[in-house]
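Left out: one protein chain. Kept in place: all the others.
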Amino acid sequence: RAEDTYIPLVSKGFQHQFWQAVKLGAEQAAKAANVKITFEGPETEAMVDKQIDMLSAALAKKPQAIGFAALDSKAAIPLLKKAQAAKIPVIAFDSGVDSDIPLTTCTTDNLAAAGLAADKMAGLIGDAGEVAVVVHDQTSRTGIDRRDGFLKQMKDKHPNIKIVSVQYGGGDQLKSTEITKSILQANPNVKGIFGANEGSAIGVLNGVKEMKKKIVVIGYDSGKQQKAAILSGEMAGAITQNPIGIGSCTVDSAVKALKGEKLPKITDTGFYWYDKSNIGDAKIAAVLYD
Amino acid sequence: MSDPALVKDDKDGMTTGDAVAALRRRLLGPAALQKLLAFASLVLLMIYFSFASPAFMQTDNMINILQATAVNGVLAIASTFVIITAGIDLSVGTLMTFCAVMAGVFLTYWELPMWTGIVAAIATGALSGVVSGTVITKMKVPPFIATLGMMLVLKGLALVVSGSKPIYFTNTENFSMISQDSLLGAIVPDLPIPNAALILIVMAVFASIVLNRTALGRYTFAIGSNEEAVRLSGVNVDRWKIIIYGLGGAICGVAGLLIASRINSAQPALGQGYELDAIAAVVIGGTSLSGGTGTILGTIIGAFIMSVLTNGLRILSVAQEWQFVVTGIIIILAVYADMLRRKRA
Amino acid sequence: MSDPALVKDDKDGMTTGDAVAALRRRLLGPAALQKLLAFASLVLLMIYFSFASPAFMQTDNMINILQATAVNGVLAIASTFVIITAGIDLSVGTLMTFCAVMAGVFLTYWELPMWTGIVAAIATGALSGVVSGTVITKMKVPPFIATLGMMLVLKGLALVVSGSKPIYFTNTENFSMISQDSLLGAIVPDLPIPNAALILIVMAVFASIVLNRTALGRYTFAIGSNEEAVRLSGVNVDRWKIIIYGLGGAICGVAGLLIASRINSAQPALGQGYELDAIAAVVIGGTSLSGGTGTILGTIIGAFIMSVLTNGLRILSVAQEWQFVVTGIIIILAVYADMLRRKRA
Partner (left out) sequence: MSAPLIAVHGLCKSFPGVRALHNIRFELLAGEVHAVMGENGAGKSTLMKILAGVYRKDSGEILYDGASVDFPGPREAQAAGIGIIHQELQLMNHLTVAQNIFIGREPMKAFGLLLDEDRLNRQAAELLGQLNLSIDPRTTVGGLTVAKQQMVEIAKALSFNSRVLIMDEPTAALNDREIAELFKMIRALKARGVGIVYISHKMDELKQISDRVTVLRDGEYVATVPTATTPIETIIGMMVGRSLSDARIVGEAPPGEIALEVRGLNCGPLVRDISFTLRKGEILGFAGLMGAGRTEVARAIFGADAVPSGEIRVNDRRVTIRTPAHAVAQGIGYLSEDRKRFGLATGMDVESNVVMSNLANYLALKVMLRKRAIRDTAGRFIRMLNIRTPSAAQEVRLLSGGNQQKIVIAKWLDRDCDILFFDEPTRGIDIGAKNEIYRLLRALADQGKAIVMISSELPEVIRMSDRIVVMCEGRITGELSPDEATQERIMQLATQRETMKAGTTA
């Protein structure tokens, strides 16, 4: 029976708003499908082993299916094999696993999304000049992909733009603020900064404001402050994934798998550029969170 | 027996000449020199960074550093009290966050006027400190564990109370003024020192007075020096320790207001890890972890060493992984320098 | 005057009857009872979770718990030595990571045979411990700061050496066996206890022997009890302290191997925060942070309390923010229970 169906989601984190939005999407889908879910993730995206412990505990509860956002593409493979042996369907979300066990992966192409941010940045600063990046993490998948996507696009497509600094603020608004201020202090000619997740973007915004600079700020993800900054023009725009969509996709795919439906290898939940002009569009508003 | 110069101070009828001589001694004597030496690491760092990058020694960067020191500085002041008692408080970081969240609850969820939020943050901090102090004194749980437990409890509660999402101060537009505006700049336009730095200074002066001129301060040192002796002297050590932890908590409440006003929101997931920075600042500033000694001035210098270092390395665009290495080494060297200075004195 | 039972042990000529009585006393006497009581918190937790969820008390889940305890347990063993000397080691977490990275460098980057990776990890740990110990003894930097500095240095170095990305053990397929396979399960199919748990037990036995039956262990306790007295007894305290930190570091190297083999990679950003879990386990296990007392058995119990708690709360699907709150409270209560037990004894 559907209401006895239990699907734990083991995520990469839970405190950040991005993951809270994924959780929201998953809960909505679970309610619609009348299944029970839980959602948990380690405190930082470095804690690969803690995530493995969470996955073990989730499997111990003998769930009907499982959702998993791997912090490391290889580390969990033995456990996933165990799940496969126990005939528990696995749905990957956010980023994939080096294995064909997951029936599908609900994800966004972070590299391409950050590339789009680079294109937008180039357009806004006239395709030349100095640019800096504030990233949340230098070892987590999302941090690496967003950084590399942005840098590669700049190098390949916008050779006149120079990246003067890439620094990491742990997604901590205060640290990111201080980092931004130091970047602006050391590089007064910077024309734009890209903040690679919500905390970094808010930090960049604060830092630019405190230094009383007028430069192009591009953010990532959403949240009340970013939305307000885009409306007020302090932020030029931001990339958003569809976290709510990722969450609902994960649960929906799991439910489909339990019904025996065939799933595509990858379910792209998409990403979007939003700015003052389109922030009100229904399609955009649906993927933003507060 | 004792230094005659010192004894003379005792006498009530000092002549003007005596007073001048005393002042000179105070400013130029070996004790003053020793205090100046405490600044040595800080000054050395600043000189180095000034030569290494022209962007460092500029008014606006100095103001950046002032502002960047505020939160850690206030947390370090809170920690100083506890550390002088030979205790430790690992919960300062998450307590700061929890206080910020409580301010958010009052101001945004309940739409109350701004002063209530300020009171709420400080009262929450004091209350939590009192709880820690009670666990430590009445349940005899060592401070490290009691405050480690509180760290987790407060981290959880901050998430619970805020609903795991940031609280924005939408109802109190001028909340951000607390830390970001510059009262001083409004009077002296050339000195746009942000309020955050002013608050740090005010807290430092307040803490210095409490530590050096009140009974609370006296018992802080006494307990850190020999708790059993204080107890045998008939002092209610438990009560004073609870008060000291409560005071530390209240000061964390101020830090909570500062950070919330700085980033214009209460971020429930932030805070863990800040306690180590605060403790490092305290120890770099010459306060001993085994208790009984310490100064607020030292703590402030320690906090500035930490933020000058971070700021300078960032201005030099040192790769982040190397920033960790350098920071680790400098923390050790700064404390080593302080040891040497003390030994020579 | 004194308890005759205690004195009798001294005499050489014990009769068989005496021996039996002694054995009985050892197993059933108040001392033994007291030791059993140390398990009380652990047993209570396990009973509670067994009733609360059928999924808890199952072989699979017990094996999960064993597996999950291994890394923290080994780190806690390393911390036990240092804490008994009245020191502290905040670098155990990042050192573990750095050792794992070094194993990765040997095995994957340089493609050397597996034993070299094992040696590299342990030697790196020992070396780093020796550096901490030297900073503490020769530069007289307090352990808290020396190891806080080392924590940052090692965190940075792990990123530098690995190039800020995970190192996979692609060249040594069976590296994952170290922790994940089950030697025991191969012999007794019903007991598929993972090697990680076996290694934890081996390390615990080894550490117990070192602590209780060697000169190193005796000096560990003596230094924690009164370092100055030991020095004035003509013991080269500095050298022994460096050895003790070195031993702690080497044990962290074992933890590094365990975690790397568990997650099949060396993750350079992992590790910070693990030191607090390790210290909590040590203190819950009855070792005093002020030095001079402690047991490895207690530490192991402490580590199990931590992992049973974490696992149980997850199995009960307690909301994560509440998990923090509950964990914080239980840590405090477990140490409180241990205090009560000691006081009564």
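Things worth noting here:
Which chain is which? They are A, B and C, in the order written, and residues in each are numbered from 1.
The rule we apply is simple: contacts are C-beta pairs under 8 Å (C-beta built on N, C-alpha and C of every residue); 3 or more make two chains touch, one makes a residue touch a chain.
Small disclaimer: the values here were computed from a predicted structure and weren't measured.
Checked against the full complex, the one of C:55, C:230 or C:251 touching the unshown chain is C:230. Set against the missing chain, the residues B:222, B:259, B:279 or B:334 yield one that touches it, B:222. Contact between subunit C and the unshown chain involves residues 1-3, 6-7, 9-10, 213-219, 221-222, 224-226, 228-236, 292-293.
On the side of subunit B, the interface with the absent chain consists of residues 1-2, 6-7, 10, 209, 213-215, 217-218, 221-222, 224-226, 228-236, 292-293, using the contact rule stated above.
One rule holds for everything that comes next: only the chains that are shown with their structure count from here on.
Mean C-alpha positions place subunit A and subunit C at a centre distance of 36 Å. Annotation for subunit B: residues touching 2 or more other chains are 159, 164, 272, 320-321.
Counting partners per residue, subunit A has 14, 43, 138 as the residues that reach two or more other chains.
By the touch criterion given at the top, residues 90, 135, 139-142, 144-146, 148-157, 159-160, 164, 272-273, 276, 279-280, 283-284, 288-290, 320-329, 331-332, 335-336, 339 of subunit B touch subunit C in their complex.
In the complex of the two chains, the subunit B residues touching subunit A come out as 53, 55-56, 58, 60-61, 64, 67-68, 71, 159, 164-166, 168, 180, 259, 262-265, 267-270, 272, 310-311, 314-317, 320-321. Those residues of subunit A that touch subunit C in the complex are listed here as 8, 14, 38, 40-41, 43-49, 52-54, 56-62, 72, 74-75, 77-78, 137-140, 144.
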